[in-house]
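Note that this complex is displayed minus one protein chain, with the remaining chains in position.
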Amino acid sequence: MDLFNSTILKLEQKGIKIDDIAEITFDLQKSYINDLKIEHVKEEVINVIKKRESINAILTALLIDEVVEKNLADKDICKIISDDEGLYGVDEILALSIVNVHGSIALTNFGYLDKVKPGIIKKLDDLGKNKIHCTTFLDDIVCAIAASAASRLAHYNKKTT
Amino acid sequence: MDLFNSTILKLEQKGIKIDDIAEITFDLQKSYINDLKIEHVKEEVINVIKKRESINAILTALLIDEVVEKNLADKDICKIISDDEGLYGVDEILALSIVNVHGSIALTNFGYLDKVKPGIIKKLDDLGKNKIHCTTFLDDIVCAIAASAASRLAHYNKKTT
Amino acid sequence: MDLFNSTILKLEQKGIKIDDIAEITFDLQKSYINDLKIEHVKEEVINVIKKRESINAILTALLIDEVVEKNLADKDICKIISDDEGLYGVDEILALSIVNVHGSIALTNFGYLDKVKPGIIKKLDDLGKNKIHCTTFLDDIVCAIAASAASRLAHYNKKTT
Partner (left out) sequence: MDLFNSTILKLEQKGIKIDDIAEITFDLQKSYINDLKIEHVKEEVINVIKKRESINAILTALLIDEVVEKNLADKDICKIISDDEGLYGVDEILALSIVNVHGSIALTNFGYLDKVKPGIIKKLDDLGKNKIHCTTFLDDIVCAIAASAASRLAHYNKKTT
């Protein structure tokens, strides 16, 4: 299996489907784009994930969350990441490697999603808060993908209208 | 008058008071900090504006908005900035010079404020949309100051509890 | 004339040719890519400039430099920008709107060029230092374009080898 498909599979194993992310992106853009089709949104979510920057960021985020969940590393940092304290910000920074390459529309939407936590993002956050799974990095990654797909739609729309 | 005081004065001349920004920051942080006092919030807003990075960013933003409003430069870019099209993102990037030095809490709050546009931010945005004044850069600057003050409060709170 | 061509023309009026930028990019990448052709480098410089983010950043940078050179705005900020003091960093931040969308190779090369100032970058810097022209924003823009083209070459090379 190539890296893209194994990345999609790993996200699914964490309970995250393309459809879940596309729903969030759809809600971000529906008031800006007439006749927005969910199929088009899904395509752009896939286009975001296909990028090398995204695959690298997703797989690195999953590595960290898994190591922390299994307590395979230094106790201090495992506890800090697992608790996802407000002042731990490396998770947001890592997600920027996806967000930055998609421009400033991606950046503001990322911040918005990270605060509002719609749909699957809230579910991931709750899994982390209730210590069922470590999702400290993963929820920011989902925010980043959804926000970046929104930016792609905005750019695409501008070109065609 | 020193640079800090003349910066505060210039903001006031644009209809922006410390109180307006502090209100936005207060709303961002009130659910996280018990007994949050508006006086403490104002202090942190002032601490943000006092930083050299902030003064430089504020004065540069005001320069651009004023030049565009008076049409003193190249027509193409004046029109792009004045229209503040969705795909013009230099205003958000410039505001990052304030946001970045205040860490990732500032960054996510910045994105949130830029989408939701509470209080004075909406008023500034409307002045721009209705072509009464050019506020393309100024509204992002206010988002950046409010978001950065929120981050300072979060850090301060962590230290004292 | 469309925006891309008028942007190229404005750069030429400031004494900056595609060839000048391509030379800098060539030197950054020649040790990583076998048989690197200057024609290919020029193509990628053009691809960088064509992006909406780049055109917006270039035209905004030119607007600021020109207004400062002609002293058309607030004296305080005109002096700060004209002197390009070490602690004025809005110019580097603005250039990030080009750099960020090209990933982390662009980012490190940008920092490197900003310190080492090869070729046309040094010439622009000298024009500014000697108060012949205000080039505070323009030299960072050239660093950003050259660094981003280097990143595009690195990505392209990886795909074809």
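For clarity, chains are labelled A, B and C in written order, and residue numbers in each chain start from 1.
Please note the rule applied: a residue touches a chain if its C-beta (ideal position, glycine included) is under 8 Å from a C-beta of that chain, and two chains touch if they have at least 3 such contacts.
None of the values given here were measured: they were computed from a predicted structure.
Per the touch definition above, the residue from A:L11, A:L28 or A:L62 contacting the chain not shown is A:L62. Touching the chain that is not shown, out of B:T7, B:T25, B:S104 or B:T136: B:S104 (per the contact rule at the top). Remark: the residues of chain C touching the chain excluded from display are 32, 85-87, 89, 92-93, 103-105, 107-112, 114-116, 154-155, 158. The missing chain lies against chain A, touching residues 3, 6, 10, 52-53, 56-57, 59-60, 62-64, 66-68, 72-74, 76-78, 80-81, 87-90, 93-94, 96-97, 100.
Listed for chain B, the residues touching the missing chain in the whole complex are 52-53, 97, 100-104, 155.
Here, only the chains that are shown with their structure count from here on.
Inter-chain spacing, taken between the CA centroids of chain B and chain C, is 27 Å.
Residue positions 103-104, 155 of chain A each touch two or more of the other chains.
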